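Comments concern the structure below.
Missing here: one protein chain of the complex. Every other protein chain is in place.
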Amino acid sequence: AGCSTQDNAPTEAGENPRLTLKIGSSQPETQPNFYCGMKLLKERVEGQNLNLTLDLFPNSQLGPDAERFASVQVGDIDIDLQGGSAMSTAFPKIGVLDAAYVFNDVDHFFKWVDQNGQQFFTEFNAATDTTIVDAWYFGMRTFTATKPIRKPEDLGGMKIRFPNTPQFLANAKALGANAVAIAVEELYLALQQGVAQGQENPVVATHAQKFDEILKVASLTNHQVGTHYVVMSDKTLDKMSQPQKDALFKAVRDIRAENRKCVDEETEKVLSGWRGESGRTVVEIDQVDRQAFITKAEAYFNTYFKGADLELYKSVRASA
Amino acid sequence: MILELWMVGVVITLLLLARVPVGLAFIGPSLWYTLADGNSSGFALKTTFDGLNSFPLLAVPLFILVGVLANRLGVADRLYEFCLAALARVRGNLAYVNIGTAVGFSWMSGSALADVAGLGKIEVPHMVKAGYPYRFAAGLSASSALISPVMPPSIPAVIYAATAAVSTGALFAASVVPALLMAVGLCVYVFVWTARRPDLASVPFDVRRLRSAAIGTIGPAFVPIILLGGILSGTFTPTEAASVAVLLMVVLGLLYRTLTLRVLLQSLRETAAITGGIGLILGSAALLGLILTRAHVSQDVAELVTAVSDEPWVFMLMVNIVMLILGTVVDATAAILVTVPVLLPIAVNLGVDPVYFGVVIIINLMIGLLTPPVGSVLFVTASVTGRPVEEVFRGVTPFLIPLVAVLALISAFPAISLWLPGVLGF
Partner (left out) sequence: MTAERLEEHGAAADAAELVPQPREPKVLRAWAAVEMAIACAAVVAILVAVLWQVLSRYVPALNWPEVGEIASYSLIILTFIMIGYLIGNNGHITIQIVDYIAKGRALVVVKAVSAACTAVICALFAWEAYELILAYPNRRTAALGIPVWVLYAFPLVGFLSGTVRAVVRIFLANQPDPVFDAAETR
């Protein structure tokens, strides 16, 4: 950022403290959430001469998700891209938004965020001292495995790796999958050797981590809307001027749509590559018995969630 | 904060020179830096704590326990006896036995210290009694102990794989041929040396002795089969294989009737003490590493390196020189954790394979274990044989020639490392 700000609104800009904000993410540089997300944000915010510099740390350089979120809470990381389950260690209720088929699709998710997000994020803020600015799409989570998965029964007899957090493991149960816990560092090898016969991730992430080198069948169950909340430390916000906050928040929200387009394009690119490859199968969305999965998941979560969590779950389902 | 970063480096060096424990010397100045950089109080400890929270690192205590048990339950002795019986007639047989036992033991031990503490204690006096000069015996025992941390299972490989986010299995596979080459290099040196020593006795070959010694190694032979077979066939991940190997050691101990409650407890204590020492370094290096990451030091070093040349071989030559020097003064675990996050992105950018890079770095740092001023293998060899460190180092010096020659070969031809992982489909 430039040192002199006299060229635009001197009184206002003069109050902008010089700040360097650290932004963390688990996403590698090759992923849409980096090149159509973090990087865009840096360009747009720095371009406004508000004395803000954005320092990008993709690829888990600042540590794993849950640990990074804890750093956001105390202000050691200023901004981070976080999924719901890592943040549920501090605010368990946000895990509900990661429940399988709680949202029908990505439109349903963003509709809910726009209508009910404010109230929910305020509650989240009170519990965590962090502010969710907006959510960026990350891709629909789907299965890639050694065999096709069209209906819940197809999951039986296969060991599927799910991330090792309570909500993801509950998702496994809700869908009827036999979950195995394998650390992400050992997953490639474990898949290669058949320790697990499948895993679930958005298409772009599956491709980026090369799990598709081993697993030849992708089933577009789209059982979970993968999102990254853009979450900020309140400690950082306290240091920022109003114009700085406004500019940053606006940039984050403007990027939402562009980022989603990027993710969709990249997903389609990977999928068409898969479709065209001999020896590889893509079970398309309309070949999946979605209703059977949704019914099964709803039945499970209606007894799994309790109290306020159940209320939230039911209200989200009702808005579908 | 660049000036502050240099100050951290200077203070760490001073603390290390004053004999402050390596882990504490790392985190003390780092704590000051994190506070000066505006981080919360608690950040330094949280980073140290989180640095240890990694599933692949759990293989470290488990592989230590396997090595400790192999020594205490008499497995190392059985391997030694087998090599003795098999190589009875060869001139300079005890020297080859030394290397052969080291190769056998390397399949179940992940660190050089377990090897030299256990086997060196038996072998050096044995060789001296048979007419070998002390320096040759001690130098060979110390040098052959380096095969253990290179051959899988390898604790440095586990740590490198976790740091570089490469597959531990692939790194294990890539290390097999280099480890065997190290053994070949030492054998060549022994062959040349013994050619001038016709006086060195061999003992009569005894089929019955060989047969009973061979039977004695059937059990231990299952350890590498389970460990590597399990990893390569997909039955276990490397961390899991380590736990199964411990279980197998316990079974062997029960079969041989060498496992008592006392031995078991003492093995746990030894494992806890070694793991505690390594663990503090793992956590503290994670803190130092994160500080370097947050200051984008890797980019600065990359600019510096590419300013010299962007040829991969020039880069690898520089890496070899820096790592050899670093290995003489810094603990290997710490060196891996601090340098790999800085150097690996540069290596990958230049098209250097990260698995091959790991093999080269590990061998470089392991050679440092044999050199003063900081050389744990040197110290342990001196300690278990009751002679001064200087004398052991004089003994080690000639063996550095074949070891560095093998290192040069492995650095120059990545295929030596990458051939086996390729064949196994990693």
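Letters A and B mark the chains as written, and numbering starts fresh at 1 in each.
Note that contacts are C-beta pairs under 8 Å (C-beta built on N, C-alpha and C of every residue); 3 or more make two chains touch, one makes a residue touch a chain.
Computed from a predicted model, the values in this text were never measured in an experiment.
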Touch partners, limited to displayed chains, of the chain removed from view: A, B
Contact partner of the left-out chain, one of B:8, B:31, B:95 or B:396: B:31
Residue among A:68, A:141 or A:159 that touches the chain left out of view: A:159
Which residue of B:7, B:45 or B:342 touches the chain not shown here: B:45
Hidden partner chain, residues of chain A it touches: 66, 70, 73-74, 85-86, 88-90, 127, 159, 164-166, 169, 178-181, 183, 195
Absent-chain interface as seen on chain B, which is shown: 15-25, 27-28, 31, 40-42, 44-46, 48-49, 52-55, 57-58, 60-62, 65, 68, 117, 121-122, 125-126, 129, 236, 239-240, 242-244, 246-247, 265-266, 268-283, 329-331, 373-374, 376, 380, 382-386
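Operating definition for what follows: only the chains that are shown with their structure count from here on.
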Gap in Å, rounded to a whole number, between the CA centres of chain B and chain A: 40
Complex contacts: residues of chain B adjacent to chain A: 39-40, 42-43, 46-47, 50, 53-56, 161-162, 165, 167-170, 231-239, 290, 293-294, 296, 425-426
In the complex with chain B, residue positions of chain A that touch it: 22, 55, 57, 61-64, 67, 70-71, 74-76, 182-183, 185-186, 188-190, 192-195
